[in-house]
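With one protein chain held back, the other chains of the complex are shown just where they sit.
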Amino acid sequence: MTEEKALYNYLIRLGDNALILGQRLGEWCGHAHQLESDIALTNVALDQIGQARLLLSEAANLQGEGKSEDHLAFHRDEQDFRNNLLVEMENGDFGQTITRQFLFDVYQYHLLKAFCKSENDFLKAFAEKSIKEVTYHRSLSRDWMVRLGDGTENSHQKMQDAINLLWQYTGELFEMDESDEVLMEAGIVPDLSEIKSIWDKEVKTVIDEATLAIPDTRGFMATGARKKGEHTEYMGYILSEMQYLPRSMPDAKW
Amino acid sequence: MTEEKALYNYLIRLGDNALILGQRLGEWCGHAHQLESDIALTNVALDQIGQARLLLSEAANLQGEGKSEDHLAFHRDEQDFRNNLLVEMENGDFGQTITRQFLFDVYQYHLLKAFCKSENDFLKAFAEKSIKEVTYHRSLSRDWMVRLGDGTENSHQKMQDAINLLWQYTGELFEMDESDEVLMEAGIVPDLSEIKSIWDKEVKTVIDEATLAIPDTRGFMATGARKKGEHTEYMGYILSEMQYLPRSMPDAKW
Amino acid sequence: MTIEEREREFQEKIDSGQKIEPKEWMPDEYRRQLIRMIGQHAHSEIVGMLPEGNWITRAPSLRRKAVLLAKVQDEAGHGLYLYSAAETLGIDRQTMINQLITGKAKYSSIFNYPTTSWADMGAIGWLVDGAAIVNQTMLARGSYGPYSRAMVRICKEESFHNRQGYEIIYQLANGSEAQKKMAQDSLNRWWGPSMQMLGPSDADSTNSAVTMNWKIKVESNDTVRQRFIDRTVPQAHAAGLTIPDPDLKYNEETEHWEIGEIDWDEFYKVIKGYGPCNAKRMKARNEAEEQGKWVREAAAAYANKKSKKQEKQVA
Partner (left out) sequence: MTIEEREREFQEKIDSGQKIEPKEWMPDEYRRQLIRMIGQHAHSEIVGMLPEGNWITRAPSLRRKAVLLAKVQDEAGHGLYLYSAAETLGIDRQTMINQLITGKAKYSSIFNYPTTSWADMGAIGWLVDGAAIVNQTMLARGSYGPYSRAMVRICKEESFHNRQGYEIIYQLANGSEAQKKMAQDSLNRWWGPSMQMLGPSDADSTNSAVTMNWKIKVESNDTVRQRFIDRTVPQAHAAGLTIPDPDLKYNEETEHWEIGEIDWDEFYKVIKGYGPCNAKRMKARNEAEEQGKWVREAAAAYANKKSKKQEKQVA
């Protein structure tokens, strides 16, 4: 695999994560429990969509077929999306959304931190710009994890349910493939197993502080889903909503 | 307006009602409170989709542009759908679905009964075939109206809320336009104001028996929406889900 | 000082163009009118997030999606400033929110119309925000300091939204046939409600006399509406769109665009709760409150535990 192809794959993966998570968060708009949270969730959504734009544009450039960020976002089929299943998961209640966000924020933060030392100029610049945003996301979701985990009996139970539901999707965040190998060799991306050690530790600290427990899910099927372009049953609905209009009018400009 | 054009309009209207209602009922699949109701709701959905197929095929024939039922169902834009807003309304709980169904069933039943005397061969044959199905739908939804309206205090309140919500959309069922005029003159379709008298009476009887009340909604805006192709905010979501796949692969055969 | 003296002094301040600040004395009716207006305005921002929020997941390009997200976020921010401005008058946010969800307080009636196409994101920015700006620019000259300053700040952001909205409509109106149709259809649906949005004619406006006397409002509904019309009609024409009013004509003498009859019957029906989306909007706000209850309770419980712990540490 050429370094260019590997980088394209990697950018798509990062871009799809940002896009689908931003899309999910966008569903919250106007429905949160208080204005401040409406603003916060919209803010995270906006940052993710912003990141998706940068990443998909760069992927389209690398691809060199004259496509744009919008081609990749709106005219790709489900099997060609390479996001992690975690970001597709339904919003559920505010607690479930926060849990999904927290598990992802810690991951994204440390990934960006590693990219800050990347040999690839785009990825480095991208990370330096984005890490400020994600630092805020991570502190937001961490605060809410603790507040809701250690709030009332009811909120504690809801948060534990959310962790139990979402935990099985976290393993996939650290799966590596040939693209990772090629790019690691070139000093462009980090070894995800190192990110995992940091992630494990940080997540455990917060979950402990939130008086919550990490479930034993050794039994869960290793999905390997992202590599094969497999998705949850949610993804089809996400895409039909997101892509319907551009797909219905393929020649229109917006 | 030619009789042919008027008939096309009328068939689209009937076909869209059947299609969108069938689509909504299809969402229930596997989620009802007992197996018998899963079967019943699926059955009504299936009948409606069957009717939609006949109606839209005939409309496509009349149109004479070589289109099929599927062209009309999957490649028409929202503004060109002419269903009543009532059938777009969200399923809500089982009681809300039953209320929507009951209000529509009584309407559809008496409309079909009138079509049985139509001067138009297609409409007459269509009605003679479909009225058996709709007779069953009507008795099903009427039974549940009474059972839930006169069940527990809780179910009574839920049913009253459903009526209060949906009632405003019933006026539109009886709105007439030029297509109605042309076809009435030719003895093809009934005067909807006559259907309305029968509907009013029958609906009132059942609602009384269900110990429920008809809300005073004289204040509601007369929508006139169907005539202009206006829809509720639900319709866009219904269509994006329903039409996504054929729109994404416009040349594929299924 | 007698109450009459205070009222005279207050009116003099108003007449001389001074701003009234929170801690100063003010007549109860002045306070009541302001709380009503600022509350309605805040609620309008909040409810106004819903029709636009409805298209975030369906925006047809990533740029448009980002812009729309930012816009809705601004509206939430406006809601916050406005609730804060109202709080300076001695009412708290939760009380106002309760008034909203129980139907006691109103919000701008135009948000009871559905957003059924992407073009509506253009029409709302262009027409609804356009009307709002004309109104808010007038309100920024009003007598109550915190409200007037909030209006200045909000107006700046609204102008930005307004340009973005017009850009969407303009691009659609100059796009494919289907896009043109979409733009015109959207204008057809939003024009009437936009005309109604600035409120009944001066003769029929119940609160106008008193609010103008105290310079809460400094111009009449009709004056503001005319300014909006004169601004908007040429924009429609520039985009190649037709204003859906057969009676629309330009008066060479007055140099104003004159419109046909406004459908006040529709306006009052929607205000009274009978519009196309009143139930849907109220349901959304009520559900947000209800489904968010456990979160608010948990946050309070956590804060409580925290402060007890700190007390202990101090003791």
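The letters A, B and C name the chains in turn, as written, and every chain counts its residues from 1.
We take it that contacts are C-beta pairs under 8 Å (C-beta built on N, C-alpha and C of every residue); 3 or more make two chains touch, one makes a residue touch a chain.
Model, not experiment: these values are computed from the prediction.
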Let's see if you follow the contact definition: name the visible chains touching the chain that is missing.
A, B
Across B:93, B:161, B:177 or B:202, the one contacting the chain not displayed is B:93
Sole contact to the chain not displayed, among B:121, B:216 or B:251:
B:251
Touch list for chain A against the chain that is not drawn:
77-79, 165, 168, 217, 219-221, 223, 225, 229-233, 235-236, 240
In terms of residues, what is the contact footprint of the unshown chain on chain B?
19, 22-23, 26-27, 29-39, 42-43, 45-46, 49-50, 52-53, 56, 69-70, 73-74, 93-95, 146-148, 150-152, 154-155, 158, 241-242, 244-246, 249, 251-254
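Here, only the chains that are shown with their structure count from here on.
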Based on which chains touch which, is the overall arrangement a line, ring, star, complete graph, or other?
complete
What chain lies closest to the overall centre, CA atoms only?
C
Cα centroid separation between chain B and chain C, in whole Å?
37
Check each residue of chain C and list the ones that touch at least two other chains.
58, 178
If you look at chain B, which of its residues touch at least two other chains?
77, 240
